[in-house]
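Here the complex is missing one protein chain, while the rest keep their positions.
Order of writing sets the chain letters: A and B. Residues in each chain are counted from 1.
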Amino acid sequence: MALPVAALPGAGRRRRWAPWALLRAGGVAFVLWAVATVAFFAIRLIPGDPAEAVLGGPGSQASAAALAQARADYGLDQPLFVQYLLYLGRMLRGDLGTSYALKRPVIAVVGENLGGTLVLAVVALIVAAMIALALAAWSAQGGRAASAVSWVLEVVAAAVPHFWLAISLILLFSTTLGWLPPVSVPGPLGLVLPVLTLALPLSGFLAQVMRESILDAMGSPFVLAARARGEGPGGVFWRHALRHAAIPAIGLAGWAFGSLISGAVVVETIFARPGLGRSLLSAVQQRDVPLVLGVVLVVALGYMLVTTLTDFADRLVDPRLRAR
Amino acid sequence: MRRILPWIGVGALLFLLLAALAPGLLAPADPLAIHPAQSFRAPSVGHLFGTDESGRDIYTRIIHGAGASLLIGVSATAIGVGLALVFGLLAGLGPRWLDFGTTRFLEVLFAFPGLLLALLFIVVYGPGVVTSTIAVGLATAPGYARIIRSRVLVVRRAPYLESATVLGRGWWFLLWQHVLPNVAGSLFVLVTLGIGQSIVWASSLSYLGLGAVPPAAEWGAMLSAGRTYLASSWWMTFFPGLFILISAVATTLVGRGLQERSRRP
Partner (left out) sequence: MKRAVAPVISILAVALIASGCSAAPAPTSTTPVSGGTLVYASGDAEPDCLDPHVGGNYPQALVATQYLESLVSKNTAGDIIPWLATTWSESSDGLSWDFTLKKNVKFTDGTALTPDAIAANVAHVQDPATGSSTGYLALQKVTAVTAVSADVVRFTLSTPDSALLDSLSQPWLAIESATALKRSQAVNCEWPVGTGPFVVKKWTHQQSISLVRNDDYTSPPADAAHTGRAYLKAIDWRFLPDSASRYAALQAGTVDVIDNVQPDTLVAAKKSNDLVAIDAPRPGASNRIELNSSIAPFDDAKVREAFIRSADVNDAVKSLFFGTAKRSYSPLSSVEKAGFSDPSLFDYDQKAAARLLDEAGWSTKNADGYRTKGGAVLEVSFPVSTNQSIPAEQSLFEQLQATSKQAGFKVDLEPLDLSSWYGALGKNQYNLVSAPYTKVGPDVLRILFDSAGTIPAPSGYFANHSQVKDPALDALLEKAAVSSDEAERLSLYKRAQQIVLKGFYILPLYDQQNHYLHRSLVKGLRAMPTVSTPTMYDSWLSR
């Protein structure tokens, strides 16, 4: 999160971190195990022969020999419980199987595509936070008109589907004005439209949350006290209200992560940008189960890391939480 | 301004509802009838929103598609909120261990953010209208469940509920008389906000080729088909997208209006 969270009092920080970290680590491990388990049983729900599913579904035209081989490789002839243990064992070794559409190890495909999506998501998050901050600051300080305008902008931004926004941006900035490439090209120029597509809807949500807490904060006793001490309105806003607004916004980070990943599926497809989202969609379209599961697991891991980080940031920003 | 906006939302929703229930009133023609000779016509008086690649009138198709698109949105929300209600009530009213278990389960579901749970569901059950609707419902359920649980916990700890418990009222009585009515308000807001979001999600799935398929007059599917002709026939993409946007904005306006009203003392 690109919000000003530094420069905080550090008193009593050390003491309660250890149990917190232990608890979080346990939580992450539990969720990952559960996600892997859900994923394992989800594949078993696919109608038909699981060996066939492993090899590419009913259209794989797999030979009897190949099916037998797949059964042996994946232990499909073993009891379900044994299969499950084997599966968990492979997971622990980082073996996510082989994508049958790409005929390559899932872990390699995910590794290649992770970077692109991360760059896209992080830049979009920063841009969204900046837009949201500007909107929130304006409507918190600019009176009724500004508040109404930003309210409408928030509603529209939150309601615009990613694909529709992407198409409109391409029409405007590529086809008509010719300023930006309509497909993702290497370099920062190719990042502009995909980032805007992801950032605009997100900023609508963030701005709404931030505006409400800024308004709360501006009317709260500590702001009044600061005013009484003689701080100017700008100083009060940046030093006090903003930090107050950061807390709920940081709380949204887990959700924002999900929104960015969902958006990345659409955005990477439309802008032909390599990344996890595009891999995931083509895997879903081709029912490439191992690759879908691989991406799902990696995203789940990412989600857990983000929520852990936000929890961490929360405790940094809000000293009250540390006391608990 | 902010008093009027929700009413504009209500107006737009009523119009969409009319289109969904009696499309023949607003657009008497057959949405599936083809006229190859009149394909790719730009918007004009005869064809308000133009025609598509098979000469079908886009206005007619959008009006007739309102039913399908709204139904998908409403069903997905119903599935999501229904599941969430079960989880939320179990967690909020049940014994501690049940709350613990349900909350952990929800945490696991949260680790499949956004479209991910929907896509996983589609991989297992294959694409289509029904699966994509259920998928969207499933994907939205954890978020609703968390909100409902916290509402239920607030109600449960309220003094009047304690007194009702002391009076020896039964569990079901408490649920019907106290918990549900108190949760209903925020539930209504959630549902209103959720329908718009579900329509957007479901149309995204259709756009990605995983939901409704042509020649069905569903907005996402129309948009997806029109995308191919974006360079020459922008109206095929523009108008279905506009209606998705309108329905999402309208439900959001109404939902936010309700939210603010419930906050006012």
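Keep this in mind: a contact is a pair of C-beta atoms (placed from the backbone, for glycine too) under 8 Å apart; a residue touches a chain by one contact, two chains touch by 3 or more.
Please read these numbers as outputs of a predicted model, since none were measured by experiment.
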item: Missing chain: touched chains present in the view; value: A, B
item: Residue, one of A:A21, A:L80 or A:V183, that touches the chain absent here; value: A:V183
item: Sole residue of A:T197, A:Q286 or A:T307 that reaches the chain not shown, by the stated touch rule; value: A:Q286
item: Among A:A68, A:V156 or A:L252, residue touching the chain not depicted; value: A:V156
item: Listed residues A:N113, A:S262 or A:T310, member touching the removed chain; value: A:N113
item: Sites on chain A contacted by the missing partner chain, in the whole complex; value: 56-63, 101-104, 109, 112-113, 149, 152-153, 155-156, 168, 170-172, 174-176, 178, 181-183, 185, 269-272, 274, 278-279, 282, 285-287
item: Residues of chain B in contact with the chain not shown; value: 5, 8, 32-34, 36-37, 39-40, 53-55, 126, 209, 213-215, 225, 227-235, 238, 242, 245, 249, 253
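The rule we apply is simple: only the chains that are shown with their structure count from here on.
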item: Distance between chain centroids, defined by C-alpha means - chain A, chain B (Å); value: 22
item: Chain B contact footprint on chain A (complex, rising order); value: 27, 30-32, 34-35, 38-39, 42-43, 45-46, 148, 151-152, 155-156, 158-164, 167, 171, 175, 254-255, 257-259, 261-263, 265-266, 269, 280-281, 283-285, 287, 289, 292, 296, 299-300, 303-304
item: Chain A partner contacts - residues on chain B that touch it in the complex; value: 1-2, 5, 104, 107-108, 110-116, 119-120, 122-126, 143, 196, 200, 203-204, 207-210, 223, 227, 230-231, 234, 237, 241, 244-245, 248-249, 252-253, 256
